[in-house]
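Shown here: the complex without one of its protein chains, the others still in place.
Order of writing sets the labels: A and B. Residues in every chain begin at 1.
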Amino acid sequence: MEKWSRFNIASVVLGFGFLYLPIVLLVIFSFNESKLVTVWAGFSTKWYGQLWQNQSLLDAAWVTIRVALLSATCATVLGTMAALALVRYTRFRGRVLFSGMVYAPLVMPEVITGLSLLLLFVAIGFDRGFWTITLAHITFTMCFVAVVVQSRLLSFDQSIEEAALDLGATPVRTFFAITLPVIAPAVFSGWILAFTLSLDDLVIASFTTGPGATTLPMKIYSQVRLGVTPEINAICTILIGVVALGVIVASIVTRRREAQREKDERAAFAAIG
Amino acid sequence: MAKLASAFVSRLVIIIPYAWLLFFFLIPFFIVFRISLSQTAVAMPPYMPVFDLAGGLSGIAQKLREFSLDNYVWLTEDALYFNAYVSSVVIAAISTFLTLLIGYPIAYGMAKAPRSLRPTLLMMVILPFWTSFLIRVYAWIAILKPEGLLNQFLSTLGLIDQPLIILNTNWAIYIGIVYSYLPFMVLPIYSALEKMDLSLTEAAQDLGCTPAAAFWRVTFPLSLPGVVAGCLLVFIPAVGEFVIPDLLGGSETLMIGKTLWSEFNSNRDWPVSSAVAIILLMILVIPIVYFQNIQAKADGEGR
């Protein structure tokens, strides 16, 4: 039994303080009465009220959500396929190139990805706007989905698939009846990850956007450059709240399911033993 | 027949994402490369089809003659670009080192935490990563401003008379990068430490190591794969970082991501920005390939 030493506790607490304090401060000052974001002048929700009058902001939010929903869904399908290809097919022509293309976008500077996609859309004469942002987001988020799903597939007991095949299921049916239900939590967290990445992205969207398609991060960015305002704090707080809520709910759901499964397994073993 | 069909379906699992990535990830790089070789004169990009084979061989030869290295020559002549590349790499390296310094103890503390607490800690490290990058960088402006929260706090404690000037300096960039990329450093180190057999450090102590010596001779060397992965995950994107230097850095801060952005958006010089991107890519190609190698190796072990 390893002891959790004082030094260990201190580094974890300080580390988490560092990670969360700026966000907490931002949230607190979104409820500030004063226009000054660094001097507290009493509680107020007026900045939230003002958001609802800002039509261009609401439009941007709507564009962002549509892009995120669509791109996350497509990226999840493509990313899951890519993960299956990487894990299940250890040899095929061009596998090295393929795995390279899956991992590279994870670390590729966004300016490069953004620029290269823009030049592609220009070269093929694709009108820039909602659809180009969506395509760009599918491309860079599918790789994150692939990595998340891949790690689940690697810890997957392949003999249950073999059992299904042995019992007469076709590979396609095996995938939908056996593989997909087992990896579903990973696919789901892949979707959430893709969704939030798309929601957050500024650089790639700025490169690939066209007239009429302004996303929320682009809107925030153009205002942030002019200075810190409680109004931006309010938008940010809403975004943080939505994402945090989603992630926490998702993790509670998966953990409950996991706990339930463990409990069931224990019960089953107890019944046998 | 059915077997053939199902073999084809399972091939599709490879073909579809492969084709997608080829078209949307790999080919665009060739286009960037192609455009980086074209004339700077045009303010708007060349619209000619890049893969126009209609002209036959002579057409291709014609195109090849049109290629020019002018943009690259331009980049080498202007010290601004060279300095921007160097300073990007330096800033990224310093920030990566600082992230390691802060991230390692956190990862170590998490790995030593009671087993029941670990999933929660893990989620808490990942959670900030899900909130917008832009928002997290923005949050620091209010803290680091001369009249910001940090200076207010420090002067209330009586530690400073004059406000510290942090915003719009390189220090603000370091803080921004460390803050934004910390989870990328913590997670791989944590997973390397967490799966390590505890009896190894016990064995080292049993053989005469003090706890500190056991850490440096056994624990740290064994966590190196995680350290390397974490450093690459921070360093590579940090070199091309745009948002952090733009929002937190000063006007004299040179980082190549920012240069590329302004070259593209303000000067609308697409060929030069393409050349900037190609050189940036060349700088990063070694760490990226290295990263892919260790990633592929990790897969091999997981199998």
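Some notes on this structure:
Convention: contacts are C-beta pairs under 8 Å (C-beta built on N, C-alpha and C of every residue); 3 or more make two chains touch, one makes a residue touch a chain.
Heads up, the rule we're going with is that contacts and distances are computed from a predicted model.
One chain of the complex is hidden; its UniProt record names it "Spermidine/putrescine import ATP-binding protein PotA", one of "Rod shape-determining protein MreD", "Spermidine/putrescine import ATP-binding protein PotA", "Heme exporter protein B" or "Osmoprotectant transport system permease protein".
Listed by label, the shown chains that the missing chain touches in the whole complex are B. Residue-wise, the contact with the chain that is not shown comes from B:Val218, picked out of B:Ala111, B:Ala192 or B:Val218. Looking at B:Leu101, B:Leu117 or B:Ala203, the residue that reaches the missing chain in the full complex is B:Ala203.
As for the chain not pictured, it touches chain B at residues 197, 199-200, 202-210, 213-214, 217-218, 221-222.
Everything below uses one rule, namely that only the chains that are shown with their structure count from here on.
Between chain A and chain B the centroid-to-centroid distance comes to 17 Å (mean Cα coordinates, whole Å).
Those residues of chain A whose C-beta lies close enough to touch chain B in the complex are 2, 4-5, 7-12, 15-16, 18-20, 22-23, 25-26, 29, 37-38, 78-79, 81-82, 84-90, 92, 94, 97-112, 115-117, 119-120, 122-123, 125, 135-136, 138-139, 142, 146, 150-151, 154-155, 170-172, 192-193, 196, 199-200, 202-203, 206-207, 217, 220-221, 224-225, 228, 232, 236, 239-240, 243-244, 247-248, 251, 255. Considering their complex, residues 2, 6, 9-10, 12-14, 16-18, 20-29, 31-32, 35, 45, 47, 49-50, 102-103, 105-106, 108-110, 112-114, 119, 121, 123-128, 130-136, 138-143, 145, 147-149, 152, 179, 182-183, 186, 198, 232-233, 236-237, 239-243, 246-247, 257, 260-261, 264-265, 270, 273-274, 277, 280-281, 284, 287-289, 291-292, 295-296, 299, 302-303 of chain B touch chain A.
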